[in-house]
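Here the complex is missing one protein chain, while the rest keep their positions.
Think of it as A, B, C and D in the order they're written, each chain with its own count starting at 1.
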Amino acid sequence: MLSVALRHRQGEFTLDVGFEAPPGITVLFGRSGSGKTTIVNAVAGLLTPDAGRIAVGDSVLLDTETGLRLPPHRRRLGYVFQEGRLFPHLTVRQNLFYGRLFAPRGVAAEDPDRVIEMLGIGPLLSRRPGLLSGGEKQRVAIGRALLAAPRLILADEPLAALDEARKAEILPYFERLRDEVSVPILYVSHSAAEVARLATTIVALDAGRITRQGPAGEVLSDPMVLPTGIRAAGAVIEAKVVSHHDDGITELEAGGVPIYLPQVPQAPGQVIRLRIAAQEVLLAREAPRGLSALNVIPGVIDRVRTGDGPGALVSLRTPAGPVLARVTRRSVETLGLAEGVTCHAIVKSVGIAPQDVGRARALSSD
Amino acid sequence: MLSVALRHRQGEFTLDVGFEAPPGITVLFGRSGSGKTTIVNAVAGLLTPDAGRIAVGDSVLLDTETGLRLPPHRRRLGYVFQEGRLFPHLTVRQNLFYGRLFAPRGVAAEDPDRVIEMLGIGPLLSRRPGLLSGGEKQRVAIGRALLAAPRLILADEPLAALDEARKAEILPYFERLRDEVSVPILYVSHSAAEVARLATTIVALDAGRITRQGPAGEVLSDPMVLPTGIRAAGAVIEAKVVSHHDDGITELEAGGVPIYLPQVPQAPGQVIRLRIAAQEVLLAREAPRGLSALNVIPGVIDRVRTGDGPGALVSLRTPAGPVLARVTRRSVETLGLAEGVTCHAIVKSVGIAPQDVGRARALSSD
Amino acid sequence: ETVTVFAAASLKTALDEIAAGYSARMGDDVTVSFAGSSALARQIQAGAPADVFISANTDWMDRLEAEGRIAAGTRSDLLGNSIVLIAHGEVPATDDIAAALAQGRIAMALVEAVPAGIYGKAALTHMGLWDRVQTRVIQADNVRAALAFVALGEAPRGIVYATDAAVEPRVSVLATFPPDSHPPIVYPAALTADAGPEAAAFLDYLKGPEARAVFDRLGFSGPGD
Amino acid sequence: MAWLGPEEWSAVALSLRVSTWAMLVSLPLGVLTAYALARWRFPGKQLLNGLVHLPLILPPVVTGYLLLLGFGTQGPIGRALEKIGITFAFHWTGAALAAGIMAFPLMVRAIRLSIEAVDPRLEQAAATLGAPKPWVFVTVTLPMILPGILAGAILAFAKAMGEFGATITFVSNIPGQTRTIPSAIYAFLQVPGGEGPAMRLVVVSVVVAMAALLASEAISTRVARRVAGT
Partner (left out) sequence: MAWLGPEEWSAVALSLRVSTWAMLVSLPLGVLTAYALARWRFPGKQLLNGLVHLPLILPPVVTGYLLLLGFGTQGPIGRALEKIGITFAFHWTGAALAAGIMAFPLMVRAIRLSIEAVDPRLEQAAATLGAPKPWVFVTVTLPMILPGILAGAILAFAKAMGEFGATITFVSNIPGQTRTIPSAIYAFLQVPGGEGPAMRLVVVSVVVAMAALLASEAISTRVARRVAGT
């Protein structure tokens, strides 16, 4: 459990935050310049804030009142930087084991073989970082942080420098980290998809202040928490794998509602989380027939929000969980969508982007 | 008109291409390592190919048979590099006017005021590149290339280093370039959205060879031209603006079919091009009712392609033009989708991503 | 009307004073370039604009004469000097040079290359002492530097010109080497092959009484003494 | 500084002149050599590199001697230059030549490093904008390596202020003409009681060279920031 309380001024910018990060992945979410890196650097000890207190469990890392300030190398945190920052003169293996040299004896560290296997970097061990692809670099950086036996992992937009394909390649490793490794993670992102897929807890920042914090499910389904624009809106639901069909479709079940997805890797019985982007959802008053969409989720409208634009955001309560739909104001009128109205959310199975299909645990553990 | 014929080996890689780039934007499209940068560098003169001929209109830039090889500075091409490559020691103004110093007298160059206005960089003129944002840098780089009075503009993934928001900010400038400036453009990209929005002509590359080339409308609507993965599939249609409604919806018309979009900036009567991503399209046998989707386009199935996966790609002929839909194999069976079957393509208005709404001219000019 | 003189560096004090006197008397300017005799001789070989050359050493003058670089018949031995054994600090004079050199470092100029060192080595060899003291000799690149070693106490003994010892208060003269123990110490002077007429006047002045008085005061002997 | 006599002042003035010229004249050649070593490939490149470093390796007396052999009035180069009216022998210009040559390796090293730090892709960009090679150099490379040039120049100046062995061997020690501060110090050290004036000259020399060095550090930082485009 990480607890952070900070006040810091740099130039025009003032940071004033306080939050707690329970086990799992806590995502710091907010637009550019909102102070995310500043917080992470303060936790890592690379920056000394004007005032504040930072503690991991019982160990206090910083307390400006008592004048305590552990230097970075005594904080035992694994920092995964945006640009990797691998040591170019060392091989991948040497990079990975770098932190081990300094880890206190007797501290239970991750098993290197397991970490290497988990990150799929076995074949790279004797290579040098200069010739790795961006995605490989970041996987090594994650491994390096993990093997330093950290009490906490910090990751500052670890995927931002990667293209879409690389992002998709790395995201599952963070999920495995969250699900298989007991170390809590403080993760900076401004991608809604990343947040939805990874976060256990969300801390939303704006201009140096926290605008909302709480468990991921709650925060994400609140259509007002959209620091990066309305197009990112979406809801997260949990579903259990029921069976894999022969035609490559996996059947899942969420609150009794069947959900069909193109094949997912999880075995029947496992629970996964899905992000359904609001703009992928169509609404129909009657159950539609003869449509190529496989998923139809019945629900009751909770709230309809309209603004100045032509769009409207409709929240539904469904047996599967909250679902958001982004429609036009014209449709709201034509279909008579209003609070309490029963209707059907139609989601094409392929409308659930693969990077939005994550492995669950985070939500269920709140 | 640029004509290129090249053969070149570097290491394991062999390039062997020949193509012509008519006026407008010719996009070199292909996965990483397919040889796009190699071609552009050969055109720019930064690399001398083993054999080949390159000409812009009547002027031959390179002809290995006659031994002719103009040095880069005598080719009069404007190269927009991925990383901008602005001169850090010069102000934005000095960067912009750098090429002018060397442009031959009497050559009709763009009007600087117009270029500066078009790119929206007036307020930056006296600043230095070091403090510009990534998007601003690229706009200046475009202006710098333009003001050198080039016969041809080369752009090698000019948006790749930018995040989504920045990309969206720059794309319109390339459209204006295509539509308002008479210089032909050779543009490298591996983003399907960029290609759909910008290309007049497409040259698709794979492993050093051209797999398909032709006018953008044709190439993009061929579901087999998907060098970057099936998820990028989509069709491009042209539509004329009919009117702007009060509730923020713009009505368009394509081949007699009404299309509704959230407000677009074009005036009634103008023609714009829309990319409809295949995965945003639902198919229904009967015209649906009571649905929040505003756009329903009737059509006839042209072809259904299935592979090993759970998905299928359906091509429709519609009065509005070709439309692609990505559905599941299961839906193909359930709905009985097959060649010659009549059905309806359902597109949520918001399903047309704003970066896929472009200004037309390219398609109509082929 | 400028006379350019190339002179061994050890003559600086004397020549600065004499040149000033000459200029005051005769109106002609005298410019003196002080450096090691070897450097100066090579420069004259290479066509340096020197009118007068005063060497600390007959070898280099011989060499220039043989090459026809000096005006025939103008060479003469201008000055003489003697070499002395010196000690750091106040030490009474002694007759027993061997005993005085029994131990400790002995500072000298380069014994194969620099005149003062060559004379010193010759004298020690003549007295049968060289083999015994050889390993304790520290050699400086010029005689002034050897003097400095003794003055600073880095070497308890040293062999330098009498003229150097006379003006350094931190050393005392233990003994003077007998003139027959080494080749005669002379400073030959001559006009160079392309010297102007004023140069002859200055060379004459150097041999005249006013200059002689300065040389005597600084401890130089006459050429024949 | 009333405590410096006219002879000493003359040495100080001469040293400043000699060092300034040594620095200014060798600068273009230094930049060219550094550029060739950093960017070009040609046969004999390592030879050129060795040659440039020679004055650093040789005892200064030897350098001076070689200069005397080559550039003296009897030397082949000296005679050729004499014909077109250029004299180095026993002239302050010769002192500048000696100082310049001794300082050359330091200058070239500093400039070479700064050239190697320039991104060649910026030079390519300039070429695509129509700039011929010489213009690319003048408008892009040169401004970007200014801090390195400055550092190299000042280092050369400082080194020139201290050069002695090659100078006295090549052009002798003629007051007002070739008696620079170090030569004057040498002459003073030959004289009993000359340590006083010698040390005064040392102080002047150190103050001048230090001031130049510190100024160059300060300017370099500022120019570097400007060149970084911020």
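We adopt the following convention: contacts are C-beta pairs under 8 Å (C-beta built on N, C-alpha and C of every residue); 3 or more make two chains touch, one makes a residue touch a chain.
Just so it is clear, the structure is predicted and the values come from calculations on it, not from any experiment.
Looking at the complete complex, one finds that the omitted chain is in touch with A, C, D.
Listed residues C:Thr4, C:Gln43, C:Gln139 or C:Thr163: the one in touch with the omitted chain is C:Gln139.
Although one chain is not drawn, the whole complex shows that of D:Val61, D:Ile111 or D:Val171 it is D:Val61 that touches it. Check A:Gly52, A:Gly99 or A:Gly135 against the missing chain and you find that the one touching it is A:Gly99. For the chain left out of this panel, the touching residue among A:Gly11, A:Gly67 or A:Pro88 is A:Pro88. Touching the missing chain, out of C:Leu15, C:Leu85 or C:Ala107, is residue C:Ala107. One chain of the complex is left out; on chain D, the residues touching it are 46, 49-50, 53-54, 56-62, 65, 106, 109-110, 113, 117, 155, 158-159, 161-165, 181-182, 185-186, 189, 198, 202, 205-206, 209-210, 213-214, 217. Touching residues on chain C toward the chain that is not drawn are 36, 38, 41, 59-60, 62-63, 105, 107, 110, 112-114, 137-141, 145, 148-149, 152-154.
Residues 44-46, 71-79, 81, 83, 85-90, 98-99, 101-103, 128-131, 144-145, 148, 154 are the ones on chain A that touch the missing chain.
Keep this in mind: only the chains that are shown with their structure count from here on.
Two chain pairs, C-D and B-D, are compared here, and B-D has more C-beta pairs in contact (counted per touch definition above). Among the other chains, A has the CA centre that is most remote from the centre of chain D. Centroids built from CA atoms put chain D at 56 Å from chain B. Chain A and chain D have CA centres that are 61 Å apart. In terms of their C-alpha centroids, the spacing between chain A and chain C amounts to 90 Å.
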